[in-house]
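The complex appears here without one of its protein chains, the remainder shown in place.
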Amino acid sequence: MANVSDRPDAGIPPAEVPDLPLPHPHTWWGRYVFSQDAKYIAIQYSGTAIAIGLVGLVLSWLMRLQLGFPGIFDFITPEAYYQFITMHGMIMVIYLLTAIFLGGFGNYLIPLMVGARDMVFPFVNMLSYWIYLLAVLVLVASFFVPGGPTGAGWTLYPPQAILSGTPGGQGAGIILMLVSLILFIIGFTMGGLNYVVTVLQARTRGMTLMRMPLTVWGIFTATVMALLAFPALFVACVMMLFDRLLGTSFFMPALVELGETLSYGGGSPIVFQHLFWFFGHPEVYIVALPAFGIVSDLISVHARKNIFGYRMMVWAIVIIGALSFIVWAHHMYVSGMHPYFGFFFATTTLIIAVPTAIKVYNWVLTLWKGDIHLTLPMLFAIAFIVTFANGGLTGLFLGNVVVDVPLSDTMFVVAHFHMVMGVAPILVIFGAIYHWYPKMTGRMLNEAMGQIHFWVTFIGAYAIFFPMHYVGLVGVPRRYPEIDASFITTPVAGLNAFISVAALVVGAAQVLFLFNLLWSLRAGRAAGPNPWRACSLEWQTPDTPPVHGNWGKDLPVVYRWAYDYSVPGAPEDFIAQNDPGPRIEKDVPL
Amino acid sequence: MSIVLVFLLVVALIAGWWLSRQGLTSKPWLETGEIRTTAGVGAAPAAKIGLGVFLAVVGGLFALFGSAVTMRMDYADWYQLRLPSVVWINTAILVLSSAVLQIAVSAARRGESALLLASVAAGGLSTLAFLVGQLLAWRWLVDSGQSLAAHPGASFFYVITGLHGLHILGGLVALARTGGRLRRGNDPRRARLGVELCAIYWHFLLIVWLGMLALLLGWASDLVALCRELL
């Protein structure tokens, strides 16, 4: 057994982590509205994200109604359809997934998991939420302005995004969208600084980086990436605002729109695409890495087994994070950029598949010879592996430049990215909520409702997006409000109707989930401090739910990694991280 | 996108250097027991690390603007921006305020509170002068027919100087609060840290300004061309 003193940094004199002064609220407003407690901010973030996510869900229903049963719903005009897809995409990617993973889970779990009392800059953390809320409100406001929200597609490609041929292009829609994004980025940066510096500076004694749960690794790496990637979207949004409002030509070439020569000239839409995807690709991993981290922990806890290949998992997270900054142009193979970029970006894209595949293997290998409790979090984790493997593998089609040529801009792409960054991360969010709800509220979520929610969501979502790949293979382009039978040899109307019915059912199941969240708050079974018998620190708090300041008088001291499950010779099948524990000789090969 | 990629490479090297000292190859399951180290990055206060991370974000932001400039430059309608001489005076003023804040830092270290207060005030005032100078430069540009939408070089100049100015304004707020704290004198440790952070921020924004100026005046691309020729 390796000795602690073998470590190179063992000679550093012991130092206590300085206890941070906590801003204690004195008023009702300070406690429940302008709270500076990361856990409370987390709940505010998640609540807002879920609320706006419901809007996104309803928009997806409307789109599917139009696609599945064209011609029946008169109010879904092409203009409305484009507004629905744009707002659906933007809401889901940015305002739901990014916000809930980083603002929600990041805020709740980071301080608890690293043994801190709170985030290091609580006031900035609070501001982050309020600016996020403002961004959401500006976004929602665009539904109510004349001309409605923008219908430029979530990619907001100029020139069409700011021209009159696109809904909201010459109205306030696009302006509000850009302003909302700029606000979101400012708010996120404030929160992101907190998450990063808390992990860097506020870990409790003994919590080395390699003892952190993978959840923290995932959220930390994703936050670093987001801090570096979101500025690209910021720059693109600012420049587009100038083009739209002040007549500059950053992205706007000379053009004749519907017979009228506009005053723009010389700009390049491709520059926008580069900036957008420089943000847009890392964004995929900003959503995926927290999901990777969380699902690793869910699998490990509920299979009562340490995560297989922890070191490899950490390295893979870091490597994926770094590589994701040099693959962005694989979204632009048919954009008209220099064709030779295709060689470089196809290669980097397929290289990133290797560490990603290793993560999938390690999740499955963690189950091997485990003691698998098929709890709801575990079920969602299994469903994540299936959908993520499916979506990840179809990514190999689209990343391989020449295979992408026939498939790009078809429904295949829509199916791929929904499976890999829609369904898979959302399944993790559900699993995580079923897993941590007991800690957040002290009560378990209702199991029966959870089972129905799980099976409908998993099977339903697979039934939506698996067949959708084939709609794309036939050749149906994405962003078509109407797929008539005229242009394809194989009619897809029947398949589309099936997909739409599945989408409606899956959406309805989420209502049950929301009901369960509220119902279990009162009626759920009491959970106790550590219902899953998990090792990581957040389950070891003196109070459940944890109070402001998280820990009692003293911060916990960490003696081991977060995965000491089923250690041979141990009396129980888990040893908490802050448990000095019996000294057990672990008989494992070095 | 080469500028931002170079910037990210620098960030990645720093991150990699730091990670390499974190025992990422250790086998945590074998290391049971108390590890007696401080958790954080050395003894630096959280605010300093926070500023460092923030500067990485700001650096990325301006690097991306730099990349946008170089990409836009390749199109036919790009022509050289003409700048008034007041820009050079502004640059000198910004160098001055950066230097004055550095004096403030050393004054704080030696405990010379009169010099500290004076240099913080001088730093703030000279920075205000810089902002006024930038506004004058804008006016000169408009008068010389280089208004916002006149040509892309000018558009970039307004956007970048505007955003740079906003960052400076934010710094001025922080500097004013630090100055207030110094005058009240009730929390000298925090005030001293504030001075130090402001100085770092000012140096950083000075470097950003010089970089952006070089880029917009075409010096940066001349330099790259020269290097290419040498290679």
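For reference, chains read A and B in written order, and residue numbers begin at 1 within each chain.
One rule holds for everything that comes next: contacts are C-beta pairs under 8 Å (C-beta built on N, C-alpha and C of every residue); 3 or more make two chains touch, one makes a residue touch a chain.
As a convention for this text, contacts and distances are computed from a predicted model.
J.: Can you tell which of "Simple sugar transport system permease protein", "Isoquinoline 1-oxidoreductase beta subunit", "cytochrome-c oxidase" or "Inner-membrane translocator" UniProt lists for the chain that's not drawn?
T.: Record says "cytochrome-c oxidase".
J.: Among A:Pro25, A:Gly247 or A:Pro467, which one touches the chain that has been omitted from the display?
T.: A:Pro467
J.: Just one of A:Val360, A:Ile452, A:Ala497 or A:Val557 touches the chain that is missing; which is it?
T.: Among A:Val360, A:Ile452, A:Ala497 or A:Val557, only A:Val360 touches the chain that is not shown.
J.: Of the residues A:Arg64, A:His88 or A:Lys305, which one touches the chain left out of the display?
T.: A:Lys305
J.: Just to verify: which one of A:Ala254, A:Ala523 or A:Val547 makes contact with the chain not shown?
T.: For the chain that is not drawn, the touching residue is A:Ala254.
J.: Which residue, A:Gly247, A:Gly265, A:Gly442 or A:Pro545, contacts the hidden chain when the whole complex is considered?
T.: Within the whole complex, the residue contacting the unshown chain is A:Gly265.
J.: By the contact definition given up top, give the residues of chain A that touch the hidden chain.
T.: Counting over the whole complex, chain A touches the hidden chain at residues 78-79, 82, 151-153, 157, 159-160, 163, 165-167, 169, 253-258, 261, 265-270, 303-306, 308-312, 334-336, 339-340, 342-343, 346-347, 350-351, 353-354, 357-358, 360-362, 364-365, 367-374, 379, 382, 385-386, 389-390, 393-394, 396-397, 400-403, 405-410, 459, 462, 466-467, 470-471, 473-475, 477, 479-482, 486-490, 492, 495, 563, 565-568, 573, 586, 588.
Here, only the chains that are shown with their structure count from here on.
J.: Can you name the residues of chain B that touch chain A in the complex?
T.: 1, 4-5, 8, 11-12, 15, 19, 21-41, 44, 46-47, 49-50, 53-54, 56-57, 60-61, 64-65, 67-68, 71-72, 75-78, 148-149, 152, 155-156, 159, 163
J.: Write out the stretch or stretches of chain A touching chain B in their complex.
T.: Touch list, chain A to chain B: 1-2, 4, 7-10, 12-17, 114, 120-121, 189, 192-193, 196-197, 200-211, 224, 227-228, 231-232, 234-235, 238-239, 242, 246-250, 263, 265-268, 270-271, 274-275, 278, 306, 310-311, 314-315, 318, 322, 325-326, 557-561, 563-564, 580-581, 583-584, 586, 588, 590.
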